[in-house]
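Okay, structure first, notes after.
A single protein chain has been omitted; all remaining protein chains appear in their positions.
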Amino acid sequence: MAGNSFGQIFRITTFGESHGEAIGVIIDGCPSQLKVDLDYIQGELDKRKPGQSKITTQRKESDTVKILSGVFEGKTTGTPIAMIIPNEDQRSKDYTHNVDVFRPSHADYTYQTKYGIRDHRGGGRSSARETAARVAAGALAKLLLKTQGIEIVAHVSSVGKINAPEVEVKNADQFIEEREKNIVRCADQAVAAEMIEYIDGIRKQGDTVGGKVSCHIINCPVGLGEPVFDKLHADLGKAMLSINAVHGFEYGSGFAGSEMRGSEHNDIFSKNQSGDIETLTNFSGGIQGGISNGMPIEFKVAFKPVATIMHNQATIDSEGNAAEISGKGRHDPCVVPRAVPIVEAMAALVLVDHWLRNRNTQL
Amino acid sequence: MAGNSFGQIFRITTFGESHGEAIGVIIDGCPSQLKVDLDYIQGELDKRKPGQSKITTQRKESDTVKILSGVFEGKTTGTPIAMIIPNEDQRSKDYTHNVDVFRPSHADYTYQTKYGIRDHRGGGRSSARETAARVAAGALAKLLLKTQGIEIVAHVSSVGKINAPEVEVKNADQFIEEREKNIVRCADQAVAAEMIEYIDGIRKQGDTVGGKVSCHIINCPVGLGEPVFDKLHADLGKAMLSINAVHGFEYGSGFAGSEMRGSEHNDIFSKNQSGDIETLTNFSGGIQGGISNGMPIEFKVAFKPVATIMHNQATIDSEGNAAEISGKGRHDPCVVPRAVPIVEAMAALVLVDHWLRNRNTQL
Amino acid sequence: MAGNSFGQIFRITTFGESHGEAIGVIIDGCPSQLKVDLDYIQGELDKRKPGQSKITTQRKESDTVKILSGVFEGKTTGTPIAMIIPNEDQRSKDYTHNVDVFRPSHADYTYQTKYGIRDHRGGGRSSARETAARVAAGALAKLLLKTQGIEIVAHVSSVGKINAPEVEVKNADQFIEEREKNIVRCADQAVAAEMIEYIDGIRKQGDTVGGKVSCHIINCPVGLGEPVFDKLHADLGKAMLSINAVHGFEYGSGFAGSEMRGSEHNDIFSKNQSGDIETLTNFSGGIQGGISNGMPIEFKVAFKPVATIMHNQATIDSEGNAAEISGKGRHDPCVVPRAVPIVEAMAALVLVDHWLRNRNTQL
Partner (left out) sequence: MAGNSFGQIFRITTFGESHGEAIGVIIDGCPSQLKVDLDYIQGELDKRKPGQSKITTQRKESDTVKILSGVFEGKTTGTPIAMIIPNEDQRSKDYTHNVDVFRPSHADYTYQTKYGIRDHRGGGRSSARETAARVAAGALAKLLLKTQGIEIVAHVSSVGKINAPEVEVKNADQFIEEREKNIVRCADQAVAAEMIEYIDGIRKQGDTVGGKVSCHIINCPVGLGEPVFDKLHADLGKAMLSINAVHGFEYGSGFAGSEMRGSEHNDIFSKNQSGDIETLTNFSGGIQGGISNGMPIEFKVAFKPVATIMHNQATIDSEGNAAEISGKGRHDPCVVPRAVPIVEAMAALVLVDHWLRNRNTQL
């Protein structure tokens, strides 16, 4: 009700503020007997953690996850799985200058007005640090999906106006290997180099820039998604839009599809050589009527530029008087390289929940 | 769980198939003592009903709504409000040719595979006819929001590649009056004429085309939206993506924002002459940190072209054999004119739910 | 949220007032491909309907159920199943004397105070008539459970101080046959005769009396029930306590168990001749740790006497002034004979929901 839970059967609840004791997550509804690979979970967190390269924030946090419950002798037991990530680098003093002024395009003003109180340190609950808990839970979801052969991979498809070419993902591991060859997490090495140079320039100017993450889900069986409100793409959309800084979501033909004609947009069914049903095109993005159709699920997520810049900006204080805010702290010039594991994690949480929900479809 | 409910406190559950007895909705959680204006509700349905102009489907249904419960002497009583809309124009024979073939880019194949059974008549549950129930419920939500001064208006902002200029909504009633002057429901009369001519041409070719609907919410108080998963724009996004044919959602700066720099994207706070806090720009689309900030809430919804075209198309039958489907039945050449009230209804359902949820934020 | 829904996966939402247009229920989450036996559903409603014998209210309603959606060619399709029961015998004038006075031990006062408005006719939403919708939904749940061999039977085990002996149910159909031989629905014919005579005497005095219903669930597999809050008996308890007039619930040893010692109460495990695990006693009532253990599930439900009596009673009016209420209308001298199908229906709704939930327990 207060919005800190996600999912219906595989249901997570996250907690924690940026500069409190710890952040964490409880997963309720994970089936029993799933093998828990803690190294894999930590590896996913490492892709999100700050300080990993010159184009991310220089804050340092190891973001080490610890499992408190729900796992026994390496396997899930069907009881709630609690994971916590202690907060380490709590330089709260970096943030004392923000107590009484509202940072532009941050959540200071809306939190203060909504709740009448806020933990201002580092954005408190509104900090993107919360997404670390999602990545931990999403990693477990991925482990479950992998037992079914379902793979979820994302990469940075644009930074500012620099766009990577469309990709087709045949092999998830190879795609990830390619993507991880560069620090911006774009699967095209040439474009990646261009993006990195661009971000580095932006960083030096004390500015920030937006970008897009594209996600591909392969080997998804037909039948996931619940009409009419919980269409698979509706839940994916909500999941993505719940990530800090996301301003747009599209799947399949997306916004471009609104300019097309039906005669060019319709995906024609066909039986392929293996006897499987597929469509000749995939403008549907792998989802028809809100239900997966067995084709690759494809969507894009648009991130606005990070609001914290190293420039002085006009604003107001908590009494509504004019004030100025100076750029301090350590922040990301572009959020998308660290957003890749978050997008994957949220997609995994949607998929695993719908996979479980679909177990109850037929008698 | 099976996806036919929406909302947490103001919660609706819809039911019904395109060619069954009736469709309808139960609203549970509407506060007591709201005056129910049945004419207003019917008026909203009339904007969605088929057969209203030459650029919509020529099917005829009066879509007359009847309230079965929850209203006493013209006011809500706090008990569930059941509304039904009987199905009238059930020319099921129009659809018998679809029993055994899967229509391209429709939900026939996914429903059949997911459930192992489907009511094929007119798309059954996957028909956009289901959205009439949403419009009825959304009209009640709007009546409640109006008691708080909150207004929600949408219009067609693009058809194919024809785009209306950006609008600023000052007065909801005037905006609606302007929009209703033309059958395509675009607030710009010149662009509307162009759109209508274009759609009419598409219709004559037996083809269809996509488009976009833009929505504006004005007078929304600060504080609606629940971090972290139920951000206001995340719930709006899910609501919109759950509408048939929607392939994309963006709010505020949207996809274009991913190309911008922080220094140009940040919305600077300022106190206006009335002493109210506002922002000088509105790239945030009225929402910061997932919570409304008092500025107009603005978002866009992309609709793909309708899948039913009057051309013959290749497909497969239920055994997976190659088949052909011929274009029959009565369908819309472009869905966006009838989608306007649906977008508004879904937005209203999100807003009313968050308005109620926000009553519990502070002690 | 407003309390008109029940269940998580197999989820029902009821609507309707005693003297409105209709009452009804939507079932969302019933798996597809279940055969729907409408005669069976109507038969269950007939056991609850008024006017069925001299010891029930003489109001007459046929309580004919109609399915509006979700069923195609005799089978469920996985979409929401809407059932309505039109209201027929709406002698609202019988109730006009209740507009401004609060009937003792009824819900008039609490509804009026909570909502600030109420449909006073026949108790409106607080009428036990609402339970007809539960019986319809519960009948469908029973049909599903029967496909798994699970049977639910209840009977009247006490009226006032007249108690039937404890029973063991071996065969559900035989038990029901025996129970239906008398109008009080007690499986022991001699005790039933005594109960009927007693109720008839109470009725002639214009008074009412309470009683108990005992319920037995046989062939339930091991594993239903979700620790820690949704223990099977906790959900059964809530289900029963949500029935009008219920004041108590106990399972297994129940209240008597609070007087026992562990050494006499423990149910010793044993492997029987068929190789199945069973317990030598069943003080656990078929549930251990909130999870069914394969033994018969047994519980008892206590109903208070009906509040409407044919005596004049002191009360207050809506302004809080002293008033008198005279006994009018047509009511039941004892509610338990008609409560038997309601108890079974609610038990079935709990069981079917947990059966579905349990499909997601293991990977």
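By written order: A, B and C. Residues from 1 in each chain.
Just so it is clear, a residue touches a chain if its C-beta (ideal position, glycine included) is under 8 Å from a C-beta of that chain, and two chains touch if they have at least 3 such contacts.
Quick caveat, the model's predicted, so the values are computed rather than measured.
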Absent-chain contact - pick from A:R125, A:K300 or A:H354: A:R125
With the full complex in mind, choose from C:H19, C:R48, C:H106 or C:H120 the residue touching the hidden chain. C:H106
On chain C, what residues meet the omitted chain? 1-6, 8-9, 14, 102, 104-107, 109-111, 113-116, 125-126, 130, 158, 160-161, 202, 207-212, 222-223, 225-231, 233-235, 237-239, 241-242, 247-255, 257-263, 265-271, 275, 277, 279, 283-285, 288-293, 302-309, 311, 313-316, 320-322, 357-358, 360-362
Residue ranges of chain B at the interface with the undisplayed chain: 1, 9, 29, 31-34, 76, 78-79, 144, 147, 227, 356, 359-363
For chain A, which residues lie in contact with the unshown chain of the complex? 1-5, 8-9, 11, 13-17, 20-24, 26, 28-29, 32-33, 66-70, 72, 75, 77-82, 84, 114-119, 124-125
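Rule of thumb we're sticking to: only the chains that are shown with their structure count from here on.
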In whole angstrom, the CA-centroid distance of chain B from chain C equals 39
Cα centroid separation between chain A and chain C, in whole Å? 46
Could you give the separation in Å between the centres of chain A and chain B, each centre being the mean of its C-alpha atoms? 26
Listed in rising order, chain A residues that touch 2 or more other chains are 1, 9, 227, 360-362
